[in-house]
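Have a look at the structure that comes next, please.
Missing here is one protein chain; the remaining ones are kept as they sit in the complex.
Lettered A and B in written order, each chain numbered from 1.
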Amino acid sequence: MKHLLTIQELPIEEIDKILQEAQRLSLENEYDHSSGELVANLFFEPSTRTRFSFEAAERNLGMNVLNVDAASSSMTKGETLYDTMRTLEEIGVKAAVIRHHEDYYFESLVGKISIPIINAGDGCGNHPTQSLLDLLTIQQEFIVTQGLNVVIAGDIRHSRVAASNAEMLQKMGANVYFSGPVEWIPEKHKNQYISMNDACRTADVMMMLRIQHERHCAGMEMDSNDYHKRYGLTIERESMMKPHSIIMHPAPVNRGVELADELVECSRSRIFKQIRNGVFVRMAVLNWSLGKLKEETINGTIA
Amino acid sequence: MKHLLTIQELPIEEIDKILQEAQRLSLENEYDHSSGELVANLFFEPSTRTRFSFEAAERNLGMNVLNVDAASSSMTKGETLYDTMRTLEEIGVKAAVIRHHEDYYFESLVGKISIPIINAGDGCGNHPTQSLLDLLTIQQEFIVTQGLNVVIAGDIRHSRVAASNAEMLQKMGANVYFSGPVEWIPEKHKNQYISMNDACRTADVMMMLRIQHERHCAGMEMDSNDYHKRYGLTIERESMMKPHSIIMHPAPVNRGVELADELVECSRSRIFKQIRNGVFVRMAVLNWSLGKLKEETINGTIA
Partner (left out) sequence: MKHLLTIQELPIEEIDKILQEAQRLSLENEYDHSSGELVANLFFEPSTRTRFSFEAAERNLGMNVLNVDAASSSMTKGETLYDTMRTLEEIGVKAAVIRHHEDYYFESLVGKISIPIINAGDGCGNHPTQSLLDLLTIQQEFIVTQGLNVVIAGDIRHSRVAASNAEMLQKMGANVYFSGPVEWIPEKHKNQYISMNDACRTADVMMMLRIQHERHCAGMEMDSNDYHKRYGLTIERESMMKPHSIIMHPAPVNRGVELADELVECSRSRIFKQIRNGVFVRMAVLNWSLGKLKEETINGTIA
């Protein structure tokens, strides 16, 4: 049994195992739907998109899904997260996928719970399956991450995944740059700043971020058109990109803001491939958490 | 892959195929639950009744169901219907059942999406599976629709299905009449008006409509009792009906308003049979959309 909590604490060899499993699953056409194991999705913050990706993954693996919608749920009211998890464990749940608004909510659970926790996002911090699906998409394209130029552009301060992706990619030998409004770039990344024009000429991978309107405390003093011209990936900027370079985005895209409408499905775009990879990565993570990786099973019987 | 969008554009031979499949399914006791294909139900308007009928159909076919409840969903916020559909497609969804408040919402999708769309109701206009289940119920009773007298009575102006049912039935050779408050009968159908007393004496099929309280803009100047006496199917009127004539209603019935309480389950009533047929028709439509009609498979291997 293994938790997936943050990408930082995940050793590179474990990342490799998960991505190999995801790649293997991406090549299969049919899945065995007979497991019947119970899994619970606990979403204390609404996120239909991530939940459906997990739910598709779970159902592909033949799991039975309990969706605990915390907003409307009486289960979690006046009850600690620990008691909720213990209850689900006794009900027979074999793994829990959790999104929670508190940073590191899982620290109250680790060591006390006997079923794996898969972090589907905590506070502003961690969202490890998003990082893994981004990495899978890059590896499918370039195989080697060593020496790759990756630009993360846009609303870095409010992004769940920018910081952890940057750390992961650097650990794997990529050169990571940041672009977008300077005031949105955290102090410690200021030396990695690059202008959008330079970014487009340099990048092998342009990772555009979604503008998180709802998280901005201070008002942004420009409208969407201004933003697009100054910091967005416009058609003009796309034409400066190197022939093999790709565009990524976690979706949903604000069309015409961070990315020109026409680029969403252009030949460089891997945006919908990322969504597809999300299901494979989540299937792989579930198998990994539950000790069901194909290689492990094989090694297990030999060893 | 075929969409089911409106009953008008569906050729009669396709209607026949779907109804034959529905009839075949109605005679089976056991279904194969092993398909495991993902299907998404997107209900942008609440309609638990139709959704559960689809969900039962989907589960009978062994499909895995993602229920996208748009009211509370973050998935669809600030995102075009096209982007939502493309996302579902990449997640692995094989068919989408959609109810949407906009007329002809599907026009933005057709030709751009590679999975079938099954229209579960748009605006005030189309609701093709309701039309199909009505037709199946009539055919099970009379076999031939040619020359059949069908009266559609009640709140015709606000009914999703009255207009399309009328058109479909006329195309199939039935004589269609309308009854109820004259002011609710659209101009182009005024020449098909018949009084309730004449309707009951003439009809082979009395299709009663539900009064859509919530859609009435102008107040109705009578109470439920008045309405029942003047335009409802009362016990007295039922006694005037021909021996073999049947009563239909899309449900839920306002008991004692459009229909006398005692008639809901009388021997003429096919109301609960319509609900049962709804599941068979929706199973048949899913099979038809996905190219899985039994005959097609057989013809396919021979041809």
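In this section, a residue touches a chain if its C-beta (ideal position, glycine included) is under 8 Å from a C-beta of that chain, and two chains touch if they have at least 3 such contacts.
On a predicted model such as this, the values are computed, not experimentally measured, just so you know.
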item: Among B:S47, B:T80, B:Q140 or B:Q170, the residue in touch with the chain that has been omitted; value: B:S47
item: Candidate in contact with the missing chain, chosen from B:A56, B:M172 or B:M240; value: B:A56
item: Residue of B:L81, B:V253 or B:L286 in touch with the missing chain, whole complex considered; value: B:V253
item: Chain B, residues in touch with the chain not shown (by the definition above); value: 31, 33, 46-49, 52-53, 55-56, 59-60, 62, 71-72, 251-255, 264, 272-273, 275-276, 278-279
item: Sites on chain A contacted by the missing partner chain, in the whole complex; value: 34, 36, 38, 64, 66, 68, 72-76, 78-80, 83, 86-88, 90-93
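Everything that follows uses one rule, which is that only the chains that are shown with their structure count from here on.
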item: Distance between chain centroids, defined by C-alpha means - chain A, chain B (Å); value: 41
